[in-house]
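Okay, here's the structure, questions in a sec.
The complex is shown incomplete by one protein chain, all other protein chains being positioned as in the whole.
Chain naming follows the written order as A and B, and within any one chain the residues start at number 1.
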Amino acid sequence: MKWEQVMGLEVHLQLATQTKIFSGAANRFGAEPNRQACAVDLGMPGMLPVVNELAVKYAVMFGLSIDAAIGKRSVFDRKNYFYPDSPKGYQISQFFEPIVGEGSFTIPMPDGSTFPIRITRAHLEEDAGKSVHDAFAGQTGIDLNRAGTPLLEIVTEPDFRTAEQAVAYLKALHSLVTTLGISDGNMAEGSMRCDINLSLRAEGSDELGTRTEIKNVNSFRFVERAIGVEAERQRDILEDGGRIVQETRLYDADNNETRSMRSKEVANDYRYFPEPDLLPIIIDETYIETLRATLPELPGPKRQRFVQHYALSDYDAALLASERTLAAYFEAVTASCGEAKLAANWILGDLSAALNREDIGINQCPVTPEALAGLILRIADNTLSSKLAKQVFEGLWRGQGSAEDIIEAQGLEQVSDSGVLEAMIDEVIANNPAQVVQYKAADEGKRKKLSGFFVGQIMKASKGQANPQLLSTLLIKKLDR
Amino acid sequence: MTHTDLCYASATTLSGMLDNRDLSAVELTEHCLARIKRFDSQLNSVITLTEEQALVAAQAADQRRAVGEATPLTGIPLLHKDIFCTAGVKTTCASRMLQEFKPPYDATVVAKLSAAGAVTLGKTNMDEFAMGASNETSFFGAVANPWDTTRVPGGSSGGSAAAVAAGFAPLSTGTDTGGSIRQPAALCGITGLKPTYGRISRLGIIAFASSLDQAGPMARSAEDAAMMLNAMCGVDSGDSTSADVSVPDFTASLNRPIAGLRIGLPREYFGGDLDPDLAAHIHKALSELEAEGAQLVDIDLPHTRQAIATYYVIAPAEASANLSRYDGVRFGHRCDNPVDLMDLYERSRSEGFGAEVQRRILVGTYALSAGFYDAYFKKAQQVRRVISDDFQRAFSQVDVIAGPTAPSIAFHHGEKAADPIAMYMEDVYTLSVNLAGLPGMSVPAGLINGMPIGLQLIGRAFDEQTLLRAGHFFQQRTDWHTQRPTLAGTSS
Partner (left out) sequence: MSITPADIAQVASLARLKIPEDALQDVTDRFGRILELVDELQQVDTTGVDPMSNPHDMQQRLRADEITETNARERLQSVAPAVDQGYFLVPRVID
């Protein structure tokens, strides 16, 4: 039988606020254990939560960016469960009336196509603390620094069919929330964690199969792998006539497998009820419209604009629009040189390669947009061949001044004087009579290949500075004579 | 002034004496401490006495008086119910769970009263986690009623009520979730006010039921309660449910005449079950207000009976979650040598909580659990609105609602302990006020068989002034509030 994978994703996004969602303790990654957990975060007797306005604002910004219905009245609820990283014995979340309702999201796929998915809801809640299992003999250590970190939980409909789609969604979501500036999106530090609900069904069926939930997958690569191995596990069970148990599973990256989470196996009854320590959050139209007006240009519209306005390919546009700083860099280069296509090629090509090599972000790039634009202008006016341009770029990267400075200092200007080139051609022809004979004897098809020998010789003689197009034209003319 | 007279002087009188240097705060504090040490073995009303800190605070108060920076409360001794967190001072909630708990912070109310210069003498006994109406559920033992030590003082603020009635301090703090200030005030013959929900910050008060809990003053007169309330109120940025409403000077309007005040008498409060003797006393008390020009009007609060059911779903449900934080991990009782996490939770909690607390956690957990939420919790929240609407309707006809505070005089220890339902009925006249979030006050209104009874006055939201005014006028015409119990070993 052919099986179809059906997946819905839940992303827990840590919001980039200064403080916790319900307390004034700092919200920063990496502090010493329990140094950023105040009495409220610890659930000390008599302590009460107060809602952080920035967390609310960020949630609304997200909602607006996916055209979702914003809950004009949203309510916090208590989700009751005992676990040592949940200090109050309940998590403050939103169950009945979330702040963000249904929305939609268009995902660019790697092949340049797009794919729409539906967002079910997004709600605010507090993060839990962390357990440390291996530092104490027979004991687990609890660090509550993370407890109370604002989370936006973003839930999709079961609209995904492939791991590729799931990863594309996560990348697009990452791009969206970092463009909005509501999260740093740092997956390695847990700022963006993904739960995957996955089931299989016979292809063509409309019914959903029994699903499992894979918790806390924390990189794009692991998402892809976790889906692969879990789908395979379910397929094996189904093909053997077995049944899928609805359960929570954990992706074990070391062994590339999913396994049942025993701690979550006890039947949960979360006993949600409205949090009586908090009151409804009322959001009015003015607030929404004010926020809407200040939203930055989002990756989707930006992508379309790049295609239309700069005539970029869908692929290049999607890549450039996915990161706010990258897009800004591109636009600065283009504004300075007027060569959008070349700018895109250079940014996505040599510049990105160099950034990757040094493992730095575009905001730490040593080459300013103006400097890159200067290089591109010299390419556009044929001063530099692509080979020479690479050499100049390395100079820019190493801080050897502007493109002009480097060209002059290294004498890299392209030789486009036909008189000079013709003299060089004549010399090479004169020194290599055998190759000339061979060339002349060859048919049209082979001649092109044989001309390469002469081009190589002349490039060598010109230290690579010969204008290749002009050289090619002049050489053929002389050889064919 | 004799020692006893001094200990029974009103806070208002004492404030004047301190102002005139007829008395120092240190002297007054020493008198109160001495009285507590001499007599509390009969009552068990105080869990922790903070003698040294009290004397330091009293000295500071005297200095403040000397430099003319005093408030009316500066140098006035008071006791805090042991549900208010006091920095560095044991705050037990009368539970084994918090037997040794010293919070690293003060409740907002504690901080405000201290800032006003009040001198904290110690922490009073109570029903465990404020769950009870007799002060018999305390881990530190039952409290005795100073009027008859074989009887209960009421609860849950029983220690605070008994202490004020016994002259240990002119003022004490209480909290009221379903009647826990008003019912013990009635049973001990003192004045107790539960303000409007949101009037006083809940920050630092150990939560029982978050949407019902409210702190308030317990005193020997409406006038003293007004003075104390002035220092307790106000919006608190740390409590989202504290109301951002203006706070009047509650003492300023005490003498405004009550002529024309319309007082509603709910038929349901004076119906079948009410003890005729008690009813007669309440009617007699109301006639005093009538004599001041108030009009008595019969009204209906048709869901008075169902308020009990409503309360005993909502309060336990909220409590079941509020008490989940007591898990033996970060504070509070932890069982010995837990074998695993479940064992840590189950034994710490079962050892740390008493029977009534566990019972309410069970009821609340049940009411919220899958399949029962709609039938119990949601239904109770709907009925809560129906009850609130009943009050709204009544207050379109009247300014104040009056009736008995409790259905009987203080009962004997053990009398109702076996039957949770009988105990729950103690709050039949008080708990609907919490459901509606309204202010309610109990003032002494007579003695039956030598035991005090209380008249309850219920007001519109944020209209404590009218209650205090009515109470004050009543106390100008009567002397029930100045009656004193006789403690063994004294002549008065």
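Note that in this section contacts are C-beta pairs under 8 Å (C-beta built on N, C-alpha and C of every residue); 3 or more make two chains touch, one makes a residue touch a chain.
Just so it is clear, the structure is predicted and the values come from calculations on it, not from any experiment.
The chain that is not drawn here is touched, among residues B:Lys123, B:Arg220, B:His281 or B:Arg349, by B:Arg349. Here the missing chain is touched by one residue of A:Leu13, A:Ile92 or A:Ile281, and it is A:Ile281. In the full complex, chain A contacts the hidden chain through residues 17-19, 23-26, 32-40, 42, 44, 50-56, 75, 82, 84, 131-133, 135-136, 138-144, 250, 261-263, 269, 271, 274, 276, 278-282. Interface residues of chain B with the unshown chain, by the touch rule above, are 100-104, 197-198, 211, 237, 240-241, 243-244, 303, 305-306, 308-310, 312-313, 320, 324, 327-332, 334, 338-347, 349-350, 353, 358-359, 361-363, 365-367, 369, 375-376, 378-386, 388, 419-421, 424, 435-438, 461.
We take it that only the chains that are shown with their structure count from here on.
Chain centres here are Cα averages; for chain A and chain B they lie 58 Å apart. The part of chain B that touches chain A in the complex is made up of residues 85, 91, 93, 98, 101, 103-105, 107, 202-207, 209-211, 237-241, 317-318, 320-321, 323-325, 327, 329-332, 341, 345, 365, 368-370, 373, 377. Those residues of chain A whose C-beta lies close enough to touch chain B in the complex are 39, 42-51, 78, 80, 82, 84, 87-90, 142, 269, 271-273, 276-279.
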